[in-house]
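Once you've had a glance at the structure underneath, I'll fire off some questions.
All protein chains but one are shown in place.
Our next item is chain A:
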Amino acid sequence: MAETATRSKPAGSGSKGRRGGTRSGGSRGQQSQGKTAPRAESPETLRDYFRQMSLIRRFEERAAQGYTQAKVGGYCHLNLGEEATVVGLMSALRRSDYLFTNYREHGYAIAKGIEPGKVMAELYGRTTGTSKGLGGSMHMFDTEVGLLGGYGIVGGQIPLATGAALAIDYRGGDEVVMCQMGDGTTNIGAFHESMNIAALWNLPVVFVVINNYLGMGTTVEMSSAESELYKRAVAYRMHGERVDGNDVVAVQEAAGRLVEHARKTGEPAMLEAVSHRMKGHSVVDPAKYRNSEDAEAAREADPVAAFREQLISADVLDEDGAAEIERAVQADVDAAVAFADDSPHPDPATLFDYTYATPVANDSRRLPADPVF
(Lines give C-alpha, C1' and ligand atoms only; values in the text may rest on other atoms or scores of the structure.)
Protein backbone atom coordinates (compact mmCIF):
# COMPACT_ATOMS: atom_id res chain seq x y z
CA MET A 1 0.00 0.00 0.00
CA ALA A 2 1.05 3.54 -0.53
CA GLU A 3 1.73 5.06 2.81
CA THR A 4 -0.57 7.86 3.77
CA ALA A 5 -0.98 10.21 6.63
CA THR A 6 -4.15 12.13 6.54
CA ARG A 7 -7.04 13.78 8.25
CA SER A 8 -9.41 13.09 5.40
CA LYS A 9 -8.28 11.11 2.45
CA PRO A 10 -8.94 12.38 -1.03
CA ALA A 11 -11.04 9.95 -3.00
CA GLY A 12 -9.07 6.91 -3.99
CA SER A 13 -6.03 7.70 -1.94
CA GLY A 14 -4.06 4.85 -0.56
CA SER A 15 -5.56 2.37 -2.96
CA LYS A 16 -2.51 1.73 -5.07
CA GLY A 17 -0.21 -1.15 -4.71
CA ARG A 18 3.18 0.48 -5.06
CA ARG A 19 5.28 1.56 -2.22
CA GLY A 20 8.18 3.81 -1.66
CA GLY A 21 10.88 2.28 0.44
CA THR A 22 11.49 3.31 3.97
CA ARG A 23 15.04 4.11 4.81
CA SER A 24 15.32 1.24 7.24
CA GLY A 25 15.18 -2.38 6.26
CA GLY A 26 16.85 -1.93 2.93
CA SER A 27 13.65 -1.64 0.97
CA ARG A 28 14.56 1.80 -0.35
CA GLY A 29 14.78 1.95 -4.05
CA GLN A 30 13.13 -1.33 -4.70
CA GLN A 31 10.48 -1.01 -7.27
CA SER A 32 8.07 -3.37 -8.79
CA GLN A 33 9.19 -4.52 -12.17
CA GLY A 34 6.19 -6.57 -13.15
CA LYS A 35 5.86 -8.34 -16.44
CA THR A 36 2.49 -6.79 -17.06
CA ALA A 37 1.85 -3.38 -18.50
CA PRO A 38 1.34 -0.68 -15.89
CA ARG A 39 -2.33 -0.11 -15.29
CA ALA A 40 -4.63 2.26 -17.00
CA GLU A 41 -2.34 4.26 -19.24
CA SER A 42 -2.52 3.72 -22.97
CA PRO A 43 0.53 2.31 -24.75
CA GLU A 44 1.00 5.71 -26.39
CA THR A 45 1.09 7.42 -23.00
CA LEU A 46 3.55 4.88 -21.63
CA ARG A 47 5.80 5.27 -24.65
CA ASP A 48 5.63 9.02 -24.26
CA TYR A 49 6.63 8.72 -20.60
CA PHE A 50 9.61 6.69 -21.75
CA ARG A 51 10.42 9.26 -24.40
CA GLN A 52 10.29 12.13 -21.91
CA MET A 53 12.35 10.24 -19.34
CA SER A 54 14.94 9.39 -21.98
CA LEU A 55 14.97 12.98 -23.16
CA ILE A 56 15.65 14.27 -19.65
CA ARG A 57 18.36 11.63 -19.13
CA ARG A 58 20.11 12.56 -22.36
CA PHE A 59 19.60 16.30 -21.77
CA GLU A 60 21.15 16.15 -18.32
CA GLU A 61 24.11 14.16 -19.54
CA ARG A 62 24.70 16.84 -22.14
CA ALA A 63 24.25 19.59 -19.54
CA ALA A 64 27.01 17.96 -17.49
CA GLN A 65 29.15 17.77 -20.59
CA GLY A 66 28.48 21.45 -21.31
CA TYR A 67 29.55 22.23 -17.77
CA THR A 68 32.86 20.44 -18.11
CA GLN A 69 33.36 22.26 -21.42
CA ALA A 70 32.73 25.55 -19.58
CA LYS A 71 29.75 26.27 -21.82
CA VAL A 72 27.61 26.18 -18.68
CA GLY A 73 28.62 28.21 -15.64
CA GLY A 74 27.61 28.59 -12.02
CA TYR A 75 26.04 25.63 -10.31
CA CYS A 76 24.50 22.83 -12.30
CA HIS A 77 22.20 20.39 -10.48
CA LEU A 78 20.91 17.48 -12.50
CA ASN A 79 17.75 15.39 -12.47
CA LEU A 80 19.68 12.20 -13.28
CA GLY A 81 17.95 9.33 -11.49
CA GLU A 82 14.80 11.37 -10.89
CA GLU A 83 13.34 11.11 -14.39
CA ALA A 84 10.37 8.96 -13.37
CA THR A 85 9.45 11.38 -10.62
CA VAL A 86 9.77 14.40 -12.88
CA VAL A 87 7.71 12.97 -15.73
CA GLY A 88 5.10 11.49 -13.40
CA LEU A 89 4.60 14.79 -11.62
CA MET A 90 4.45 16.91 -14.74
CA SER A 91 1.99 14.53 -16.38
CA ALA A 92 -0.37 15.24 -13.50
CA LEU A 93 -0.53 18.96 -14.30
CA ARG A 94 -2.43 20.88 -16.90
CA ARG A 95 -0.56 23.45 -18.92
CA SER A 96 -2.50 26.15 -17.08
CA ASP A 97 -1.41 24.82 -13.68
CA TYR A 98 1.53 26.50 -12.03
CA LEU A 99 4.80 24.96 -10.99
CA PHE A 100 7.38 26.27 -8.55
CA THR A 101 10.57 24.27 -8.13
CA ASN A 102 13.92 24.35 -6.47
CA TYR A 103 17.17 24.67 -8.38
CA ARG A 104 17.23 21.09 -9.70
CA GLU A 105 14.70 21.81 -12.40
CA HIS A 106 15.98 21.30 -15.94
CA GLY A 107 13.87 18.18 -16.35
CA TYR A 108 10.78 19.84 -14.92
CA ALA A 109 11.16 22.73 -17.35
CA ILE A 110 11.24 20.32 -20.26
CA ALA A 111 8.42 18.13 -18.99
CA LYS A 112 6.23 21.17 -18.26
CA GLY A 113 6.51 22.01 -21.91
CA ILE A 114 9.50 24.25 -22.57
CA GLU A 115 11.52 23.45 -25.68
CA PRO A 116 14.78 21.72 -24.69
CA GLY A 117 16.65 24.29 -26.79
CA LYS A 118 15.39 27.14 -24.60
CA VAL A 119 16.41 25.25 -21.48
CA MET A 120 19.87 24.52 -22.84
CA ALA A 121 20.18 28.12 -24.02
CA GLU A 122 19.51 29.28 -20.46
CA LEU A 123 22.29 27.02 -19.25
CA TYR A 124 24.49 28.56 -21.89
CA GLY A 125 23.46 32.05 -20.72
CA ARG A 126 22.00 33.10 -24.06
CA THR A 127 19.22 35.56 -24.89
CA THR A 128 17.07 32.73 -26.23
CA GLY A 129 17.06 31.00 -22.84
CA THR A 130 14.02 30.56 -20.64
CA SER A 131 15.05 33.64 -18.63
CA LYS A 132 16.92 35.44 -21.40
CA GLY A 133 20.16 34.20 -19.90
CA LEU A 134 19.65 36.21 -16.72
CA GLY A 135 18.75 33.28 -14.51
CA GLY A 136 20.92 30.31 -15.36
CA SER A 137 20.54 26.69 -14.34
CA MET A 138 18.72 27.40 -11.09
CA HIS A 139 16.31 30.04 -12.38
CA MET A 140 14.27 28.77 -15.28
CA PHE A 141 10.96 30.53 -15.87
CA ASP A 142 8.27 30.44 -18.52
CA THR A 143 4.90 32.09 -18.12
CA GLU A 144 3.56 30.31 -21.21
CA VAL A 145 3.78 26.86 -19.65
CA GLY A 146 3.22 27.96 -16.05
CA LEU A 147 6.72 27.38 -14.75
CA LEU A 148 6.90 30.22 -12.25
CA GLY A 149 10.46 29.69 -11.39
CA GLY A 150 13.23 27.52 -10.34
CA TYR A 151 14.60 28.98 -7.11
CA GLY A 152 18.14 28.73 -5.84
CA ILE A 153 17.45 29.47 -2.18
CA VAL A 154 16.35 26.32 -0.42
CA GLY A 155 12.73 26.74 0.59
CA GLY A 156 12.30 30.12 -1.06
CA GLN A 157 9.76 28.75 -3.50
CA ILE A 158 7.39 27.47 -0.82
CA PRO A 159 5.92 30.79 0.38
CA LEU A 160 5.76 31.97 -3.24
CA ALA A 161 3.84 28.89 -4.35
CA THR A 162 1.46 29.32 -1.44
CA GLY A 163 0.91 32.92 -2.52
CA ALA A 164 0.21 31.89 -6.09
CA ALA A 165 -2.42 29.52 -4.74
CA LEU A 166 -3.79 32.41 -2.70
CA ALA A 167 -4.15 34.44 -5.91
CA ILE A 168 -5.99 31.57 -7.59
CA ASP A 169 -8.31 31.28 -4.62
CA TYR A 170 -8.79 35.07 -4.55
CA ARG A 171 -9.96 35.07 -8.14
CA GLY A 172 -11.89 31.84 -8.01
CA GLY A 173 -9.75 30.20 -10.69
CA ASP A 174 -9.48 26.45 -11.22
CA GLU A 175 -5.70 26.23 -11.57
CA VAL A 176 -3.59 24.28 -9.10
CA VAL A 177 -0.07 25.05 -7.91
CA MET A 178 2.54 22.38 -7.51
CA CYS A 179 5.48 23.23 -5.28
CA GLN A 180 8.47 20.93 -5.66
CA MET A 181 11.27 20.78 -3.14
CA GLY A 182 13.96 18.44 -1.84
CA ASP A 183 14.03 16.41 1.36
CA GLY A 184 16.37 18.83 3.14
CA THR A 185 13.90 21.66 2.57
CA THR A 186 11.38 20.20 4.98
CA ASN A 187 13.54 21.42 7.86
CA ILE A 188 13.48 25.08 6.95
CA GLY A 189 11.09 27.51 8.62
CA ALA A 190 9.46 28.56 5.35
CA PHE A 191 8.21 24.98 4.94
CA HIS A 192 6.40 25.04 8.24
CA GLU A 193 5.03 28.54 7.84
CA SER A 194 3.70 27.86 4.36
CA MET A 195 2.24 24.43 5.07
CA ASN A 196 0.35 25.99 7.96
CA ILE A 197 -0.89 28.90 5.87
CA ALA A 198 -1.93 26.69 2.95
CA ALA A 199 -3.93 24.40 5.22
CA LEU A 200 -5.36 27.26 7.26
CA TRP A 201 -6.59 29.15 4.21
CA ASN A 202 -7.47 26.08 2.15
CA LEU A 203 -5.29 26.88 -0.82
CA PRO A 204 -4.99 24.73 -3.96
CA VAL A 205 -1.34 23.77 -3.72
CA VAL A 206 0.31 20.35 -3.74
CA PHE A 207 3.66 20.30 -1.96
CA VAL A 208 5.92 17.67 -3.45
CA VAL A 209 9.00 16.56 -1.58
CA ILE A 210 11.58 14.72 -3.63
CA ASN A 211 13.23 12.48 -1.09
CA ASN A 212 16.45 11.38 -2.71
CA TYR A 213 17.83 10.73 0.75
CA LEU A 214 20.50 13.39 0.46
CA GLY A 215 20.47 17.14 1.05
CA MET A 216 23.85 17.79 -0.55
CA GLY A 217 25.81 15.27 1.59
CA THR A 218 23.53 15.25 4.62
CA THR A 219 21.20 12.29 4.87
CA VAL A 220 17.57 12.53 5.85
CA GLU A 221 18.34 10.71 9.10
CA MET A 222 21.04 13.22 9.93
CA SER A 223 18.71 16.16 9.38
CA SER A 224 15.12 15.15 10.04
CA ALA A 225 13.72 14.01 13.37
CA GLU A 226 10.79 12.51 11.47
CA SER A 227 12.49 10.90 8.53
CA GLU A 228 9.25 9.68 6.98
CA LEU A 229 8.68 13.10 5.59
CA TYR A 230 5.10 12.72 4.38
CA LYS A 231 4.02 12.34 7.99
CA ARG A 232 4.76 15.99 8.60
CA ALA A 233 1.52 16.84 6.80
CA VAL A 234 -0.39 15.54 9.81
CA ALA A 235 0.79 18.49 11.86
CA TYR A 236 -1.22 20.75 9.55
CA ARG A 237 -4.21 18.40 9.27
CA MET A 238 -3.16 18.03 5.67
CA HIS A 239 -3.25 14.86 3.62
CA GLY A 240 0.21 13.42 3.09
CA GLU A 241 1.42 10.35 1.30
CA ARG A 242 4.53 8.69 0.00
CA VAL A 243 5.02 7.22 -3.41
CA ASP A 244 7.79 5.31 -5.14
CA GLY A 245 9.45 8.02 -7.17
CA ASN A 246 11.06 5.45 -9.43
CA ASP A 247 7.66 4.44 -10.75
CA VAL A 248 6.45 7.01 -13.23
CA VAL A 249 2.94 5.62 -13.36
CA ALA A 250 2.59 5.54 -9.59
CA VAL A 251 3.86 9.09 -9.35
CA GLN A 252 1.47 10.28 -12.05
CA GLU A 253 -1.43 8.54 -10.33
CA ALA A 254 -0.71 9.90 -6.87
CA ALA A 255 0.11 13.41 -8.03
CA GLY A 256 -2.86 13.47 -10.39
CA ARG A 257 -5.21 12.43 -7.63
CA LEU A 258 -3.90 15.10 -5.24
CA VAL A 259 -3.87 17.80 -7.91
CA GLU A 260 -7.44 17.07 -8.97
CA HIS A 261 -8.55 16.97 -5.35
CA ALA A 262 -6.95 20.37 -4.80
CA ARG A 263 -8.66 21.65 -7.93
CA LYS A 264 -12.04 20.44 -6.77
CA THR A 265 -11.88 21.32 -3.09
CA GLY A 266 -9.06 23.81 -2.72
CA GLU A 267 -7.44 21.53 -0.18
CA PRO A 268 -3.66 21.37 -0.19
CA ALA A 269 -1.74 18.12 0.12
CA MET A 270 1.77 16.82 0.47
CA LEU A 271 3.35 14.10 -1.62
CA GLU A 272 6.70 12.55 -0.87
CA ALA A 273 8.36 10.86 -3.84
CA VAL A 274 11.14 8.53 -2.77
CA SER A 275 13.74 8.88 -5.45
CA HIS A 276 17.41 8.63 -6.23
CA ARG A 277 20.10 11.07 -7.13
CA MET A 278 22.41 9.15 -9.40
CA LYS A 279 25.27 11.66 -9.23
CA GLY A 280 26.59 14.25 -6.82
CA HIS A 281 24.67 17.26 -5.55
CA SER A 282 25.86 19.19 -8.58
CA VAL A 283 28.07 18.40 -11.54
CA VAL A 284 31.26 19.24 -9.65
CA ASP A 285 30.44 17.06 -6.64
CA PRO A 286 32.15 13.62 -6.77
CA ALA A 287 29.88 12.46 -3.91
CA LYS A 288 32.69 10.80 -1.97
CA TYR A 289 30.49 10.86 1.11
CA ARG A 290 28.21 8.20 -0.33
CA ASN A 291 28.93 4.68 0.69
CA SER A 292 29.32 2.14 -2.07
CA GLU A 293 26.15 0.32 -1.12
CA ASP A 294 24.07 3.45 -1.47
CA ALA A 295 25.70 4.46 -4.73
CA GLU A 296 25.19 0.97 -6.07
CA ALA A 297 21.52 1.05 -5.08
CA ALA A 298 21.10 4.32 -6.95
CA ARG A 299 22.65 2.83 -10.07
CA GLU A 300 20.54 -0.31 -9.86
CA ALA A 301 17.41 1.71 -9.40
CA ASP A 302 17.94 3.55 -12.70
CA PRO A 303 14.32 4.38 -13.52
CA VAL A 304 14.89 4.91 -17.23
CA ALA A 305 16.50 1.50 -17.77
CA ALA A 306 13.92 -0.18 -15.55
CA PHE A 307 10.97 1.41 -17.36
CA ARG A 308 12.45 0.48 -20.73
CA GLU A 309 12.77 -3.12 -19.60
CA GLN A 310 9.27 -3.09 -18.15
CA LEU A 311 7.70 -1.75 -21.34
CA ILE A 312 9.55 -4.28 -23.48
CA SER A 313 8.52 -7.11 -21.15
CA ALA A 314 4.94 -5.96 -21.39
CA ASP A 315 5.09 -5.67 -25.18
CA VAL A 316 4.38 -1.96 -25.08
CA LEU A 317 7.71 -1.41 -26.78
CA ASP A 318 10.09 -3.64 -28.64
CA GLU A 319 13.84 -3.21 -28.79
CA ASP A 320 13.66 -1.41 -32.13
CA GLY A 321 10.93 0.89 -30.88
CA ALA A 322 12.96 1.76 -27.80
CA ALA A 323 16.07 2.37 -29.87
CA GLU A 324 14.08 4.59 -32.21
CA ILE A 325 12.87 6.71 -29.30
CA GLU A 326 16.41 6.93 -28.00
CA ARG A 327 17.69 8.06 -31.39
CA ALA A 328 14.94 10.68 -31.57
CA VAL A 329 15.70 12.16 -28.16
CA GLN A 330 19.39 12.13 -28.98
CA ALA A 331 18.56 14.21 -32.04
CA ASP A 332 16.39 16.53 -29.90
CA VAL A 333 19.26 17.10 -27.50
CA ASP A 334 21.76 17.59 -30.30
CA ALA A 335 19.42 20.20 -31.74
CA ALA A 336 19.04 21.83 -28.32
CA VAL A 337 22.80 22.09 -27.93
CA ALA A 338 23.19 23.49 -31.44
CA PHE A 339 20.42 26.02 -30.79
CA ALA A 340 22.06 27.12 -27.56
CA ASP A 341 25.50 27.32 -29.08
CA ASP A 342 24.24 29.37 -32.03
CA SER A 343 22.23 31.77 -29.89
CA PRO A 344 23.53 35.24 -29.08
CA HIS A 345 25.04 36.25 -25.78
CA PRO A 346 23.24 39.16 -24.08
CA ASP A 347 24.60 42.57 -25.03
CA PRO A 348 26.21 44.35 -22.05
CA ALA A 349 24.24 47.42 -23.13
CA THR A 350 21.13 45.63 -21.83
CA LEU A 351 22.56 45.29 -18.32
CA PHE A 352 20.06 47.66 -16.73
CA ASP A 353 16.98 46.61 -18.68
CA TYR A 354 15.47 44.38 -16.01
CA THR A 355 16.10 45.98 -12.64
CA TYR A 356 12.68 47.58 -12.37
CA ALA A 357 9.35 46.85 -14.03
CA THR A 358 8.30 50.49 -13.59
CA PRO A 359 11.01 52.94 -14.65
CA VAL A 360 11.98 55.21 -11.82
CA ALA A 361 13.72 58.56 -11.46
CA ASN A 362 17.39 58.51 -10.46
CA ASP A 363 17.78 54.78 -11.01
CA SER A 364 21.51 54.06 -10.99
CA ARG A 365 22.97 52.93 -14.30
CA ARG A 366 26.55 53.22 -13.23
CA LEU A 367 29.16 50.66 -14.30
CA PRO A 368 31.86 49.69 -11.78
CA ALA A 369 34.45 52.29 -12.81
CA ASP A 370 32.03 55.08 -13.67
CA PRO A 371 32.10 58.18 -11.44
CA VAL A 372 28.88 58.95 -9.58
CA PHE A 373 28.98 62.50 -10.93
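The criterion applied here is as follows: a contact is a pair of C-beta atoms (placed from the backbone, for glycine too) under 8 Å apart; a residue touches a chain by one contact, two chains touch by 3 or more; residues count from 1.
Note that contacts and distances are computed from a predicted model.
J.: Could you check which of "ABC transporter ATP-binding protein", "Acyl carrier protein", "Pyruvate dehydrogenase E1 component beta subunit" or "Glycolate oxidase" matches the UniProt name for the chain that's left out?
T.: "Pyruvate dehydrogenase E1 component beta subunit"
J.: Among A:Phe59, A:Tyr108, A:Tyr124 or A:Phe141, exactly one should touch the missing chain; which is it?
T.: Missing-chain contact among the listed residues: A:Phe141.
J.: Of A:Glu3, A:Glu193 or A:Glu309, which residue touches the hidden chain?
T.: A:Glu193
J.: List every residue of chain A that touches the chain not included in the displayed model.
T.: Counting over the whole complex, chain A touches the hidden chain at residues 98, 100, 129, 131-135, 139, 141-143, 148-149, 151, 153, 156, 158-168, 170, 189-190, 193-194, 196-197, 200, 353-358, 360-364, 371-373.
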